[in-house]
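Here the complex is missing a single protein chain, while all its other protein chains stay put.
Up next, chain A:
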């Protein structure tokens, strides 16, 4: 993955619009957050291979960025993303890595199911 290039990510988002895609969306603070700091409220969410179609999507912000996808009857969004890759299977892999490089949020789109 490399730091986000807004234009490249926007192009990838546009290329998936209006068709069936598989979504991976995840936020995490790590399973040990409360172990390390008992005052920390641990929370996260994860969905893999949600089958969606969006009308359009946007990447906005100055970095870290936000990405929102407008569905026919709903929304998908992720905040805090700063790295991306279009991999050899044509999947858009976007991640938000924290200051130590650890993954905090992940949003991925693929024309085929994720393994």
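Everything that follows uses one rule, which is that contacts are C-beta pairs under 8 Å (C-beta built on N, C-alpha and C of every residue); 3 or more make two chains touch, one makes a residue touch a chain; residues count from 1.
Convention: contacts and distances are computed from a predicted model.
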Listed names "ABC transporter permease", "Protein HflC", "Bacillithiol biosynthesis deacetylase BshB2" or "Hydrogenase nickel incorporation protein HypA", matching UniProt entry of the absent chain: "Bacillithiol biosynthesis deacetylase BshB2"
For the full complex, which residue in A:20, A:38 or A:62 touches the chain that was left out? A:38
Pick out the residues on chain A that sit against the missing chain. 1, 24, 26, 28, 30-32, 35, 38, 46, 83, 85, 87, 91, 93, 95, 97, 100-104, 106, 108, 114-115
